[in-house]
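This view holds just a subset of the chains, kept in their places.
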Amino acid sequence: MAETMKAVRLFLDWHPREDAQLGIRDIEGKRAQEGSKVWRNPRVQIVQESLPKIGATKVLIKVKACGICGSDVLMVDSDEARYTRYGYLMSNGVTIGHEFSGEIVAMGEKVAELQARTGKEIFSIGTPVAAQCVVNCGLCEKCKEGEFDECWLTEERGFSVDGVMAEYVVADLRHIYSLDDLKEKYPGEELFLAGALIEPLAGVYKALVDVAGGLDPGDSAVVIGGGAIGLSGVALLKTIGAATVILFEPSSQRRELGKAMGADYTFDPGQESLEETVLRLTRGVGAKIYFEAAGVAARVCSDIDSLFKAGEAGSKLVLMGHGEEYVTVSTETLIGKYNVIVGSHGHSGVWRNVIKMVAAGLIDPRKMITRKITLEEVPEWLTILRTNKEEGKVVIVF
Amino acid sequence: MAETMKAVRLFLDWHPREDAQLGIRDIEGKRAQEGSKVWRNPRVQIVQESLPKIGATKVLIKVKACGICGSDVLMVDSDEARYTRYGYLMSNGVTIGHEFSGEIVAMGEKVAELQARTGKEIFSIGTPVAAQCVVNCGLCEKCKEGEFDECWLTEERGFSVDGVMAEYVVADLRHIYSLDDLKEKYPGEELFLAGALIEPLAGVYKALVDVAGGLDPGDSAVVIGGGAIGLSGVALLKTIGAATVILFEPSSQRRELGKAMGADYTFDPGQESLEETVLRLTRGVGAKIYFEAAGVAARVCSDIDSLFKAGEAGSKLVLMGHGEEYVTVSTETLIGKYNVIVGSHGHSGVWRNVIKMVAAGLIDPRKMITRKITLEEVPEWLTILRTNKEEGKVVIVF
């Protein structure tokens, strides 16, 4: 094992906006709950540094593949006043990156002992793993209730604590998942490509299955936005029995990816009316799930309102796309059709099932990958992806 | 049995507004899906007429008690252009009234035979009954799926077909429910007072239990609006294990009724901030259910948005209050807290359980009654209640 490693770090200047409301979890110069309200002049730098130390219940992971997420691009991008464009939890000086897979290369002193006591040795040196980016505390009232994504003290790997755009990363046993089951269907390095994309799938699984309650097999579904979240949604909805999945996405390349992930129909929302298209293809029934994965809720909610009103009862609007957006829907529509509007974030608790789906080949997230790059190319691609909305997933391979 | 009876009929003039969109179910001079877009000059008249005929699977019911609902008041009221204020399904010339109880006085020729074949003789001459106002067709695709409130050909008793502000009314076996179980706790005529108010309770039961999925016992709940729907909501939420139920209602008399129905706290929304009050009383947790029963969704959704954001995850806004209102909520709030917005109407399928709750004394809907009137007083009270927002339930007794 090397003694030093490369890592992509993000540096920021503390400069709260006038309307920033700082709270107990905002720490001057270090950590802000709402990044874009505080942090200015984001600078990415590839640094050479010591390998991180591992605690008793932690493992050291050699990173093998890491996807670039829209959040990574937003953190590094800035507005005209030079504030970062990312509005959530962000720390200064941390390694970014959170969608990844790797291999265990060292384990804290309690890991092997704990494993042995379970009689189920899931993790050992060489085990391929992924880790969730939600680094919950495990001690607060919400963690006690198993609601880890609601942790009162949560950190986020790659946002507020060191992430995975680095040759090595440390993670706690509480947050890692074995990718062993992927070996059969994804030989060699392919495992790591698939494994790096478990993370976006997990968020979508939580939103569509756990939070929204899925759909009745045979129902139709609509996905708005063909980025990694939308494409994962397409694949998941098809996998759980959607008769028809319709994707709306402006980029033709991403629409192609939508088809590859299982969409029955894809449309350019600039060309085709959401409302009319969906009513036509579902013969007036409408979709059971409208999955908003583009952060354009405000722009589509009028169409959704019309679809709710025209379609059969019980349709749901499921929100995952971030943005400074408001949903506005007529109460008469909601009352008349028992419609549901619900949002979701996070991904705790669903990883093992998502991994089994990928291991079984029900979903192959590699299909979303349109480009592989090196760690050195990350700064360049973080810039390119500000404007390029055609790529599928760009993955760093190590 | 008498040969003629008194009935309160509503007469209207067909005069579609310019923006009215008439469809296949609108029939000139007879029936309009959206009353306030079509009907003008509402006139109530007490008529003396023949008793209705009963078909083979129908029963004739002698009406014993009938509540006046806000819808009844709106139908008869009109705006400055003299259009009725009620915006939903309405026919010309029908007897109004839909919340009632009565006694079976005659049965169609197949009723006794069908009863005998079940081995369970629920209905016979003298059985106290209530009937749902949803008169679904039983034949369309939604009826086939048991979704009667979604019937494609639905009629509504007291709106599009003859209702219950009359000495007698006919109803189909498919739509009536025995009140026999109420005899023990509601002796004599008291049974009919309780029985007449099963209908609003049933709508609330469907919304809160079936559609919204209830709450976890120990959660808190907020009810907005202390009319019959809101008061029924208070009682139901308390009965299913809400630790704290908080009612917001401007009228002090209705707030008193709220207390009687089980509210732990009541407030005048003109005096107390919804947001601050709820956070204070729930120690920052917020309510699990916000039940909008006043038709003021647009006015309260900013507070709800703040409460969603400040409170713990998973709160729901449940909409039953009609009105030309829009709900506007931040997507970031919904995403951040897994909030749910959902609406409900109708009441099919829940009646037997509601009756059992009332029979067991878990809820005593008579507590909502503030006034008993005669059929002759109905026109006067339909006018009084346009402005009087202090009364609880006004009930016609026969």
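Annotations
Think of it as A and B in the order they're written, each chain with its own count starting at 1.
The definition used in the following text is that contacts are C-beta pairs under 8 Å (C-beta built on N, C-alpha and C of every residue); 3 or more make two chains touch, one makes a residue touch a chain.
Computed from a prediction, not measured in an experiment: that's the story for all the values here.
Displayed in place are 2 chains, all sharing one sequence; the entire complex defined by the structure file totals 4 copies.
Here, only the chains that are shown with their structure count from here on.
Remark: rotation between subunit A and subunit B after Cα superposition is 180° (nearest 5).
Annotation: 44 Å between the Cα-based centres of subunit A and subunit B. Residues of subunit A touching subunit B in their complex: 142, 147, 150, 211, 292, 295, 297-298, 312-313, 319-345.
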